[in-house]
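Take this structure first; my questions come after.
Only one protein chain is missing; all other protein chains are in place.
Naming follows writing order (A, B and C), and every chain is counted from residue 1.
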Amino acid sequence: MKTLTEEILDFNKARGWTDGNRDARNLAISVALEASELLEHFQWLPGKQAVEQNRDGIMEEAADVYIYLLQLADVAGFDLDGAAREKLQKNALKYPVPAGGHE
Amino acid sequence: MKTLTEEILDFNKARGWTDGNRDARNLAISVALEASELLEHFQWLPGKQAVEQNRDGIMEEAADVYIYLLQLADVAGFDLDGAAREKLQKNALKYPVPAGGHE
Amino acid sequence: MKTLTEEILDFNKARGWTDGNRDARNLAISVALEASELLEHFQWLPGKQAVEQNRDGIMEEAADVYIYLLQLADVAGFDLDGAAREKLQKNALKYPVPAGGHE
Partner (left out) sequence: MKTLTEEILDFNKARGWTDGNRDARNLAISVALEASELLEHFQWLPGKQAVEQNRDGIMEEAADVYIYLLQLADVAGFDLDGAAREKLQKNALKYPVPAGGHE
């Protein structure tokens, strides 16, 4: 079974989108633009209400952010899941669990 | 083995970060802010050069976008990988492969 | 003659948009969203080409950023022009002109 990144790259290749879509700056811009389209669903609404009113739109924009993020990771040569696990470890050192745990 | 989302939720729970971090609007704002920090690495540099000069910083900011995105998906009740595969199918209908394929 | 801020406030008042539009967080989100719509014109194009192809669209999105920014300044109680002049003075100390001036 193909990974999601492989599916995205195949999708682009079949359409000849292999030029601008392989430039890391274009991809970083695109991640930011899609993140704003995601945020647009929350412009005038509290979180819960926005999700109730437009869960499908939110899901779709979140997917767009993720699709560009996976392409950027591929172009820059890193694994996104691995990067997230590394970041969690780094955060764990930066924000240690309070002694006795959190009540 | 725990999923990445489970690891993030456990991380937050251990630190008592279970209030603001469970609000979808806060999370959507955070996704957008981290996407901008990612883009900041490309503010004055072409894509290749930015990646060469600061691959670690890019990896870390991409991880932050992803970590907030997974939390938003969890709060809104969808699976991010599933959402991306659905979006690719939708895009496939919107942008059909040219007859004879792309050369 | 009315200032631009006064015109915007009158515009909103005439339409009863005096609630959400007076919340600084909503306005900061809106500034960021409009800034992204501005950037969207440059997603796949070099700067010059984007301006040539869509100067009107760029002008309109820049106006939207500015209109929300003026509202945010009004709600937060500061003058945007004054803030910019102060920032330039601060930047002048941070980035002194090289001795002999720049050639």
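Basically, a contact is a pair of C-beta atoms (placed from the backbone, for glycine too) under 8 Å apart; a residue touches a chain by one contact, two chains touch by 3 or more.
Every value quoted in this text rests on a predicted model; they were computed, and no experiment measured them.
Asker: Residue by residue, what part of chain B touches the chain that was omitted?
Answerer: Per the touch rule, chain B residues meeting the hidden chain are 20, 26, 29-30, 32-33, 36-37, 39-40, 42-44.
Asker: What chain C residues would touch the chain not displayed?
Answerer: Touch set of chain C with respect to the missing chain: 4, 7-8, 11, 13-16, 23-29, 31-32, 34-36, 38-39, 41-42, 45-48, 50-51, 55, 58-60, 62-67, 69-70, 72-73, 75-78, 80-81, 83-88, 90-92, 95, 97-98, 101-103.
The rule we apply is simple: only the chains that are shown with their structure count from here on.
Asker: Suppose a student superposes the Cα atoms of chain A on chain C; what rotation angle should they report, nearest 5 degrees?
Answerer: In degrees, rounded to 5: 180.
Asker: For chain A versus chain B, what separation do you get between their C-alpha means, in angstrom?
Answerer: 1
Asker: Could you please state the distance in Å, as a whole number, between where the Cα atoms of chain B are centred and where those of chain C are centred?
Answerer: Each chain's C-alpha centroid was found; their separation is 27 Å.
Asker: What are the residues of chain A that contact at least two other chains?
Answerer: Only 26, 29, 32, 36, 39, 42 qualify.
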